[in-house]
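A protein chain is absent from this complex, but the other protein chains hold their places.
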Amino acid sequence: MTTSVSIKDLSLSFGNVKVLESLDLEVAQGEFIVLLGPSGCGKSTLLNCIAGLLDVSDGQIFISGKNVTWDEPKDRGIGMVFQSYALYPQMTVEKNLSFGLRVARMPKAEVDARVKRASEILQIEPLLQRKPVELSGGQRQRVAIGRALVRDVDVFLFDEPLSNLDAKLRNDLRIEIKRLHARLKNTMIYVTHDQIEAMTLADRIAIMKNGVIQQLADPHTIYNKPVNLFVAGFIGSPSMNFIKGDLSGTTLSVDGQANIPLGNYQFANQTNGASVLGIRPEHIVVGEDARKMPVQMESEIEIVEPMGADTVAWTKIAGQSLTFRAAAEVHLEPGQKVLIGFDPGRGSVFNAASGNRI
Amino acid sequence: MTTSVSIKDLSLSFGNVKVLESLDLEVAQGEFIVLLGPSGCGKSTLLNCIAGLLDVSDGQIFISGKNVTWDEPKDRGIGMVFQSYALYPQMTVEKNLSFGLRVARMPKAEVDARVKRASEILQIEPLLQRKPVELSGGQRQRVAIGRALVRDVDVFLFDEPLSNLDAKLRNDLRIEIKRLHARLKNTMIYVTHDQIEAMTLADRIAIMKNGVIQQLADPHTIYNKPVNLFVAGFIGSPSMNFIKGDLSGTTLSVDGQANIPLGNYQFANQTNGASVLGIRPEHIVVGEDARKMPVQMESEIEIVEPMGADTVAWTKIAGQSLTFRAAAEVHLEPGQKVLIGFDPGRGSVFNAASGNRI
Amino acid sequence: MTTEAISSGFSTGPTATTGPRGPKPKTVTIGRIGVYAFLILSAVFFLLPLWVMIVTSLKTMPEIREGHLFNWPALLTFDPWLKAWDTACTGRDCNGLKPGFWNSVKITALSVPVSIVIAMINGYALSFWKYKGSELLFGILIFGAFVPFQVVIYPLIIGLSKIGLFATLPGIVVVHTIFGMPILTLLYRNFFASLPIELFKAGRVDGAGFWGIFFRIMLPMSVPITIVAIILQVTGIWNDFLFGTVFAGRENMPMTVQLNNIVTTTTGIREYNVNMAATILTAAVPLVVYFISGKWFVRGIAAGAVKG
Amino acid sequence: ADVEVIHWWTSGGEQAAVSVFAREFDALGGDKWVDTAIAGGENARSATLQRILGGDPPGAAQFNPGRQYEELIAGNMLLDLTDLATKENWAGFIRPASISEACLVDGHWWCVPVNIHSWNWAWASVPAFEKAGVELPTSFDDFLSKAPKLQEAGIIPFAIGGESWQINGAFGVIQTSLLGLEKREKILKDKDLELAKAEMPAVFEKFRQFKQFSDAGSANRNWNDTTNLVVTDQAGLQVMGDWARGEFGVAGEKAGVDYACLALPIDHPTVSTGGDIFLFPKQSDPAVEAAQLKMASMMVNPQVQALFNNAKGSMPIRDDVDMSLADDCMKRGLEIIKDPANIAVDAGRWQSNDTTGQFNDLVAQFWADDAMTVEAAAEQYVTILQNAD
Partner (left out) sequence: MQSVLGTTPMIATAIGVFVICIIFSIIWSFTNSKLFPNFNFIGLAQYERLWANDRWNISVRNLAVFGVLSIGISMVFGYLLAVFMDQRIKQEDLFRSIFLYPFAMSLVVTGLVWQWMFDPNLGIQSAVRQLGWANFEFAPLVKQETALYGLVLGGLWNGVGVTMAILLAGLRGVDSEIWKAAKVDGIPTWKTYLFIVLPMMKGAVATAFILQMTGIVRVFDIVIAMTQGGPGVSTQMPAVYVIQHITDRVNVGQGMAAATMMLLPVIILIGLQYLLQWNAQRKARKAA
């Protein structure tokens, strides 16, 4: 695996505010990395550092093995796609696509060829003579991607490229980006705060918080083995249930009201004391199926949210609220008493103080 | 069932552009109606007509039995919550809540009581002395709801109240609005283009397109028995699979390559000819379970999107692309050949020409 | 529509579709009358002086001496206009305003674009290419907007004569550029600050530099605010008298110097009608600019100036 | 060579006069008069000074006799005309001698006086006085006693414009007539503070008496609009310089019949030595310098003086010119000027513009502000005089 983008000990401050601190990140050639995190955690800042649009305070950035820390954006071999599209409003689509190439004084024939190729890939040939105002949101976003495409670069940077679009279009374009990656095999670094995008697109996801990468792993690991409470709570919708209790040995005692046996949970480094058991809503089963589970309990349903494909219900155990997901066919209604069950082995246990997985 | 809001034969044009045409809508007392539709279909316009913020071109509007077609917004007994919050930036939260009441010269004690009640319901008491800039997005939206709440009205109107918030917050506030409705039992008319919101909140959903209500029904019906192709395609994510074919009797022949028996589909008014079978991704099962289904076929997986809780896979049958959803545990990968099956009885069949359900 | 609404009000359908229907009938409210009354009164206030100027310019001197400032001339004459344009004395020469007109055109045509382009670059740099001290410079510039012109004149004269631009056309252009700079830079800075920063970033990724982004991306986008700048500068420069007399040099004396020569006199006779005609003639160019592009003025301001 | 001349003669009559100079100069051959007119003395003078400073001095520039250009002399920025003046014996024919003082500094000639304008005139409307049934006044006190009669007849007795130079001009004339030339000179030239303290309150007192006989519209009024009140017999009397005669002329009025010009003080008329002079800033080009000298010489030439002053309506700076075209008023002025004892030297010779300006401010303020006491005004007058340089 060759390294495409390598970030070493990167720090960045705006005045006194430290936004990124000693950040390291290695991205392999052809990898699709998604930076995911709450607003203001420094995702865009990191991306801008990679692009060379912000001057780093400390650290180094390598792209394709070359130290580009001090290079101009255009010399880094990157293309970038922005949330607000950032198309040049006074230029036609064609001009937008070719602008960078013309600035670089590329021969006309070559420019045309590249524009042609990019517009074929993105299926925007009929739009070439239009101006951005005459395009729909999705078309604009495609042109924005095209502008990165024509540059024929190794690394694509996306800063929330889809978040200005409506749900339907977002879905469609997401697939398109996925196809594009499959076809081009470039390295892509993609910023988003939409987890569906992150889960479906990424080879690896970097979950960030306050300028620090919390976990960098493939989506499956992130989803199923979050390293800490933050990651666990951030990923998943409806979000993971957290049951606070006191752990001693393999038993979590919840408020003295209930004891949850964690016998089949694989502890990494078990520590007794205040702990949190995280269990995903879809890992809680209801009704007859619950009887097969290691942990079972009666509970009363408070709210039911039918989502079409499935239903989300809210209940409480030992005074702590719990969400679970059931198939749309299962009939649930508020006030109903049901048996629920789950396998703690599929959950995650965290130390309440440090928040880290144990 | 008493009628709370009743719209009769409503039309509205901006200049020559007809945005709404002969629209009728009856909303029952205490009902939660969601207006759902693509951007520009006239949802906001309809809401503004109800609120009295737009002068209708024709038709009548009744609220609580009173003809309010010519009434001022403030006299209609409505409260409204906006997407951009529309809080008065220079006033504290308390002033924001009470401004309308004070302008109406309500006695001070009464104003205070109402503000107190609203801020208790919305749990914004600690914020009362802050200004909007000092609030987070979610808090702002809560204050915006509070401003409608203090008016003590029969009908609440929401215009995409959550779409400026991030996913996590949107989920939380959605639940809050649901709780609020359960508690207050007011009539609520809610505009959104987020289907999760629509599905989970609505007693009934009105799906709009080009200023016309396509279907007005409870979420379950909308989801499972869409009246036409538009509604079927618009609702559900990933969206419904459409298999085009030729219907004769109860057999849909797809491109001559496959015949799908629609024996257990309940036709409303069967018509032969070019037809479309719609089948939801979650109604397609894979592997061993598929063997139990009336329709079964082999197919090759093209793309796999792991979503965490479950996985979406893309495949093709008879040359037409098909998406299906599987549990996260099911291992799927591109290129893999799998057996898939579904029950056409759970699907929907539409006449290709009219687009209507048959 | 209204009749329809009424007739449907009387229809006795089976449902309760009685009562108001359709658009709310438009009634002439007191408020509406008030709005127009206020606007019209204001308009009168703004138009009155123009009226006085016009009627006076069409009167003969004896009639002016009678008073009746606002009356339409009893004896209509266009001689004052001819005289103002063509034969009024502005010193030894009696050629009216005519000769200075072209000087004014020359000065304005050169100074307006130069001052605007420079202010545009300033605003652009201040928004996208801040450097250490750039904000301080801007602060000083804004401060300079409050300095009375004459305070600055001496050093400027010395400076310009050192570089050989004193009393030349380029010299007056420099002076107008300097004094237009504070407000124009403020306008452009606010305008560029309101543009999405991503446009700038996209330009940099595309490899355009300071000038590339300026000329190829920002300049074409700044049309609305440029219209505001043009209006401000055309009126300011065209109406300038002070700098024209000192810095333009004898050959380039602007029209306002001649207007002043016609209108002002210490110990001579005053011809008010000619004065007024000359005044209107001199103001004609900025007025025309206003009436042509005034529509864009508010929009242009909205595009930039209103952002904090 | 071209000689650029900055001046502020822009009105119709002034234009005729400046054309004389230009025509005569051009007629000398070889050189050309290049005209730069900038209306308003202040504007023109500032432009000249700023252009000299900027190293682009005009060839000649109009000024008023005074001290405004003394730093130019000290800074050696003006062309020294002494040789020419000696050759042509300017000192011999320029009269009264006091007007050459403006240009003759420490034995060197630095400028050319071209005309004399006197402030010491009152312009009276004969029909207005007739209408009121009173004779023309014989002194200021006489006027003040007749003024109420004029007022009763609906006539503005004392016409004055509100510009500070007009007020100050009238004040100067009244001051001269009250103090007499000798005391005036003691105060203004020798800065005799004691004398000023003693005499000035009376002057201010007298001046204030005039105010009640002026009209409400006087503020900001131009001098010629004011004169027009006399022309149209709406006002009785205006104190104004000899240039006011032009207004009567344009209106077709006849001296003695329609209006009367009264040389002031009426019992012992004097002439003040205002007027215009020309400076010749130093040039780098010798050809221009030669032309400047030619121009200077031309300006004092008797024929040119005659033509120029007839056109301008001012008095020539020499005796030996043909002023037969002059009207009665001017002839009377020319009569008075013959006696050096009748010359009231322009105060600008003794005071800097700064001091003059301060006096202007004070007098204008005193005139406008009835709350300002005579004592306060006199006190300030003395203070200004004390600080004058």
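Just so it is clear, A, B, C and D label the chains in written order, and each chain counts residues from 1 on its own.
What we mean here is this: contacts are C-beta pairs under 8 Å (C-beta built on N, C-alpha and C of every residue); 3 or more make two chains touch, one makes a residue touch a chain.
Note that the structure is a prediction, hence the values are computed from the model and not measured.
Q: Tell me which of B:Phe32, B:Phe62 or B:Phe82 is the one touching the absent chain.
A: B:Phe82
Q: Provide the residue numbers of subunit D that touch the chain removed from this figure.
A: Output for subunit D: 41-42, 45-46, 49, 53, 68-69, 71-72, 75, 162-164, 216-221, 352-354, 356-357, 361, 364-369, 380, 387.
Q: Touching the hidden chain in the full complex, which residues of subunit B are there? Just list them.
A: Within subunit B, the residues touching the omitted chain are 48, 51-53, 72-75, 78-80, 82-84, 86-90, 99-100, 103-104, 147-148, 151.
Q: Spell out, residue by residue, where the missing chain touches subunit C.
A: 32, 35-36, 38-39, 42-43, 45-50, 52-53, 56, 67-70, 118, 121-122, 124-126, 129-131, 134, 137-156, 159, 177-178, 181-183, 185-186, 190, 209-211, 214, 235, 239, 241, 256, 260, 263, 275, 279, 282-283, 286-287, 289-291, 294-295, 297-299, 301-302, 305-308
Heads up, the rule we're going with is that only the chains that are shown with their structure count from here on.
Q: Could you work out how far the Cα centre of subunit B sits from that of subunit C, in whole Å?
A: 52
Q: Would you kindly tell me how far, in whole Å, the mean C-alpha position of subunit D lies from that of subunit B?
A: 91
Q: Could you list which residues of subunit A touch at least two other chains?
A: none
Q: Residues touching two or more other chains, restricted to subunit D: which are they?
A: In subunit D, no residue touches two or more other chains.
Q: Would you please name all pairs of chains that touch?
A: The set of touching chain pairs is A-B, A-C, B-C, C-D.
Q: Please give the residue numbers of subunit C that touch subunit D in the complex, ascending.
A: Answer in residue numbers: 65, 89-94, 153-154, 157-158, 160-161, 166-167, 245-246, 249-250, 253, 257, 260-270.
Q: Over in the complex, which subunit C residues touch subunit B? Could you list them?
A: Counting only subunit C, the residues touching subunit B are 15-25.
Q: Could you list, by residue number, the parts of subunit D that touch subunit C in their complex?
A: 4, 7-15, 18-19, 22, 33-41, 43, 46-47, 50-51, 53-56, 117, 222-225, 228, 232, 241, 243, 246-247, 250
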